[in-house]
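Left out: one protein chain. Kept in place: all the others.
Chain IDs A and B follow the sequence of writing; residue 1 opens each chain.
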Amino acid sequence: MSQQEDPKPTPNTSGDGWRVLSYLIGGILIYGGIGFGLDRWLGTQFLLPVGIVLGAGLTILLLHFRYGQS
Amino acid sequence: MIAGVSTEFNPPGPEDFQLPPIIPGVDWFTKPVLVAGLSVVLIVWFFYGASRKSAIVPSKLQFAGELGYNFVRNSIARDAIGSQDYMKFVPYLCGLFFFILLNNVAATIPLVQFPTFSHIGWAYSAAILSWVIYNGVGIRKHGLLGYLKLQTMPAGVPLWLLPLMIPIEFISNIVVRPISLSLRLFANMFAGHILLLVFVLGGEYLLLHAGSIALSGVGVITLLMGLAIAGLELFVQCIQAYIFVVLSAQYIGGALADEH
Partner (left out) sequence: MLTLVLPLTEAEGPSPLMPHTAEIIFGFVFLILLAIAFAKLVVPRFEKAYADRTQAIEGGMNAAKQAQAEAKAALDKYNAQLGEARQEAAKIREDAREQGALIIAEMREQASTEADRIVTHARTQIDAERAQAVASLRREVGTMATTLASRIVGESLEEEARQRRTVERFLADLESSESARQAVGTDG
């Protein structure tokens, strides 16, 4: 019940999984959205899946840089 | 309920969450509002009573209050925000945690048995409040540009990749976070309640209206399964309250961080 000590707490990692998920959703959403918009604009069909895959790939890369190196 | 009238089984769906107003004509006064209001009264009453004496040697009530308060203060707020700034956010995080916890657990309490957060409005308001707070303190500390730089420029990424990463960071940190925060809580409560309804209503239908002894036996088993599901749901309800508050605290901590 004493909480005045230990000023340097260990970082809580219990939310990391959810943050990774939010990154994945964000990446897929933004690049998929860009692909969707380009498809509409250019009248093409393939840019939405390309955008989704690109977003997922970039997000994984980002997660690698962000969490994989420490 | 419908099963009592027609002999055909009606699977539970979103329409089961449309509750009539408690007082006819007062549309805003629904069961979730009543439950949430009672939970606020209960939380304030309990913690006021527990902390009132602020004794060095705590009574049993104060000890229980301290246990809950310490959990949010130390295990959630201090760990996620850091010992420098966390005290400012303890009141909000405490209120948030016990509000979500009580309203989630209310789904398991007999007579109440309705999860407030299966109405998404509650989840939205909690998520928006957290979003406003973590962006607000971040902008106040770093300035608008400094804060955007903090939230959109991931450290350790090669320079040529940065333009591709900034949109992802922005979307996930500013846009997806409140949505996922609210949807996660809502969906868990909503799905949990539907699951429970399926087992309870289905078991009841099989037991009373299917018209065969074998099916009645299956109904009993289904109801027992429903009991187990209710236990599982109790666990999920607590976990979801914890997740919501931990993530809110981590977003605040991230917004206040000096660098990634």
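As a working rule, a contact is a pair of C-beta atoms (placed from the backbone, for glycine too) under 8 Å apart; a residue touches a chain by one contact, two chains touch by 3 or more.
Bear in mind that the values here come from a model prediction, so they are computed numbers and not experimental data.
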item: Hidden-chain contact residue, picked from the options B:Ile56, B:Leu111, B:Leu145 or B:Ile213; value: B:Ile56
item: Candidates B:Phe114, B:Tyr134, B:Tyr147 or B:Phe190 - the one touching the absent chain; value: B:Phe190
item: Residue of B:Glu66, B:Glu169, B:Glu204 or B:Glu233 touching the missing chain in the full complex; value: B:Glu66
item: Residues belonging to chain B that touch the chain removed from view; value: 13-15, 17-18, 27-28, 30, 32-33, 36-37, 39-40, 43-44, 47-48, 50-56, 58, 62, 65-66, 69, 87, 90-92, 94-96, 98-99, 118-122, 124-126, 128-129, 183, 186, 190
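FYI, only the chains that are shown with their structure count from here on.
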item: Rounded Å distance between chain A and chain B, as computed from the means of their C-alpha atoms; value: 23
item: Chain A to chain B touching residues, read off their complex; value: 1, 3, 7-12, 14-15, 18-19, 21-23, 25-27, 29-31, 55, 58-59, 61-62, 65-66, 69
item: Residues of chain B defined as touching chain A within the complex; value: 58, 66, 70, 73-76, 78-80, 82-83, 154-158, 161, 164-165, 167-173, 175-177, 180, 184, 243, 246-247, 250, 260
